[in-house]
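Following: one structure in structure tokens, then a few remarks.
Selected chains only, in their assembly positions.
Labels run A, B and C following the written order; every chain starts at residue 1.
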């Protein structure tokens, strides 16, 4: 059995520790919130008093998995690990970091004889039970050393049919973890994964919106069609081309409330959707769907509607139209 | 001097009559609203009691310009003219009609020996003074016969520099009226014109929105840039690549109120923007800008935000995110 | 056991017959191609000499499933069935028809005492083994009567986990067939399904293209990242948010050839992707992702590149740029 340090015990970090311990691995954990530590220690982990304590509690060669909000918290933790770890140890960023930052950090750690792995971790709140899809960037040696850890976190083959013609390829890929390439490759693949996720989500959302609008009172009576959107989402789960986990989740939400009334209709976005569009711009790749998905979220939060006002001002200017002010 | 009947005395129809009368042409006018007739008669037109009376007051070969809201009102007026006019007469639809309807109507009128012209008329509330850009579809003979009418309505050369290398091309084009082609060609060209108009408007609106957001409180202090958007629009009117009439109108609106506070931010759309997208779909032409411009207007009016709710439901499903309800 | 007539024995029609016969149902089949009939008869069906013969071979109340290319072939077959069938019989269009055509046809058949069902059928070449997702529009009575047929064609529950909170809802939905609503509802739901399919496919394609481009020779050496796209698609099948049948198919294609060299890069489209965009325009729903996906296919086939030439002409005009002609 292996041991690993885990820094950051939010929902993701805590569940990663739990899944590892279920598989028999030993976890030394730390979080700035003592209650978070206590909750994971109750599940069998050893708690550390601080980062230095966590490092001290691990036997060399050490592995420390940082699972913190992206930006300053992660940056600082990796920098501190750079001072605390010893040559041959490996610092892991399992959170959401831009791959260019990974390349920069890896070079800084390499100068101290340390390894660095960037791991895109997909699975969300379901990962504890379903397993995490792991997209790993960095040197081959620490990846090989940590294979038991990755195997424990990944979903495994489960009931998913094998893809034909994969003979001769690394079997761990089919278990749900992949050494994608050099530094940054893990987070690059995770970034693109999230971009695709945005696009697929928006495709589903637009389709459901079309079904809703098909019964609009503005349509001629003979062309209004009412469908039960919850049932539609459910039937598509069987044998259709759009079967997907996102559809499963959508069907579950619609089964609870077809009007989705508890949601506001404004939608947030995380860094990776934005980075994906910036990647498209930087590499001159046309990515209209991934971008439209991001912009739909921006538009959902546009309270000031200045662009719309500018359009109305132009229409007023040339046509005398004055859009009605809302009551 | 020529004479013409004008049916429909809204802002467009009344101003068309006025511009023709300024040029010395004779107008017989009718509208279902007596006050509208009286206003144009006060400017020198002859009023008719009904459509039959208007037709009777014209000498053959007659020309009757219908300037009514698109759809049923225009359809009915053209049908009635089909019964009232005599062979060799010409019925004109100067409004906003889908070009496929023009082709259908022209065939019906042709069977009765009547001509039909579809005329896309651009110029809006400014047309009376600035002149109307006329895009004409139909047979050559009635177009030639009505050239004096078109010349009076069109803006003329004005101060606009001539385009090089147009030697040998019809001079009327440079005066602002064009026989575009057969039936439907006038409204097709006007439809595409309006599609482009949507795209250009949205391009300007997005640009202004970017300038507004460049001073957002969400940005790091050192990267916030405040600009006076009214002055920016004004300076672009001189020597920049985006000089355009739409920019002139935008600059005027921003000079009045840089916040454009009298506009709601929700934006309507007319048939032609939609038809343009449908034309793109039918002819397999990629038209992402024209379509994005239309969808931005749809989104500005989306009160129910069902698509956004669906996105939030999916995010909640896989990540436990719950978007904040608006207060 | 039930019996049904099947008209049109292409890949879809023939496999539908086979799947029904496997479940013990009796099929009377016809196709204009005798060899197609013979192939299905070899599997146990009864062949008819023509449409009238097929109708005559069925006991009342009859059900005839038409599975022909959309447009004229289907239109004609339904019209002929309108003459051949008897009151209480049901004509089924299982192909790809616009829902407005369904509404029109249903009214015409109803006047003769006949039923009509529009059935969106998803499943493609995999349907024989995997089952077909059936989206059904029309009257309740013939739907209830044909439930055994639909149950045989649908995939059934399989290994797919049940959606929580569906207690009290019709169980057949979870087996993969849904009575969506009145006439046209089946094909409307199938149309939107295909629109979503286009969007999801394009999201995946753009993501893979970004991974390809991440190793572009145009990038600075330190920012080039090479990943094995076939392995990435495979790992995403386990535990990631984008797990989907389309991803399964993509992983299989990439496992065979990561360069996808046997495909040209030009992509066709069927009616339903276009109809979905037209539906969005008609119902004023912003659908940027579904539309971008369609336009990407149009653009992939744009040999003349006239829009690009127009852009270059403008750039040449204001900036003196002359885009290089391709050799």
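Note that in this section a contact is a pair of C-beta atoms (placed from the backbone, for glycine too) under 8 Å apart; a residue touches a chain by one contact, two chains touch by 3 or more.
Everything numeric in this text was worked out from a predicted model, so none of it was measured.
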Margin query: Let me spell it out: one sequence, repeated, and 3 copies placed. What is the copy number of the whole complex?
Written below: 4
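Basically, only the chains that are shown with their structure count from here on.
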Checklist line | Homomeric contact chain A-chain C: same or different residue positions, threshold half | finding: same
Notebook entry, point to check: Based on the averaged CA atom positions, which chain is farthest from chain A?
Noted result: B
Check: Which chain has its C-alpha centre closest to the mean of all protein C-alpha atoms shown?
Finding: C
Checklist line | Geometric centre distance via CA averages, chain B-chain A, whole Å | finding: 47
Notebook entry, point to check: How many Å are there between the centre of chain B and the centre of chain C, using C-alpha atoms for each centre?
Noted result: 39
Next item on the list: Give, as an integer number of Å, the spacing between the C-alpha centres of chain C and chain A.
Entry: 31
Checklist line | Per-residue multi-chain contacts in chain B, two or more chains | finding: 288, 292, 296, 299, 307, 318
Next item on the list: Within their complex, state which residues of chain A touch chain B.
Entry: 11, 124-126, 201-202, 204-206, 208-209, 212, 245-246, 249-250, 252-254, 260-268, 288, 292, 296-297, 299-300, 304-326
Check: Can you list the residues on chain C that touch chain B in the complex?
Finding: 241, 269, 274, 277-278, 280-282, 284-288, 291-292, 294-296, 298-299, 301-302, 307, 318
Next item on the list: Over in the complex, which chain C residues touch chain A? Could you list them?
Entry: 99-100, 103, 122-124, 127, 130-135, 137, 154-161, 163-166, 169-170, 173-178, 180-182, 184-185, 188-189, 192-200, 202-204, 206-207, 209-211, 213-214, 216, 218-219, 222-223, 225-228, 230-232, 234-248, 251-252, 255-256, 276, 279-280, 282-290, 292-293, 295-296
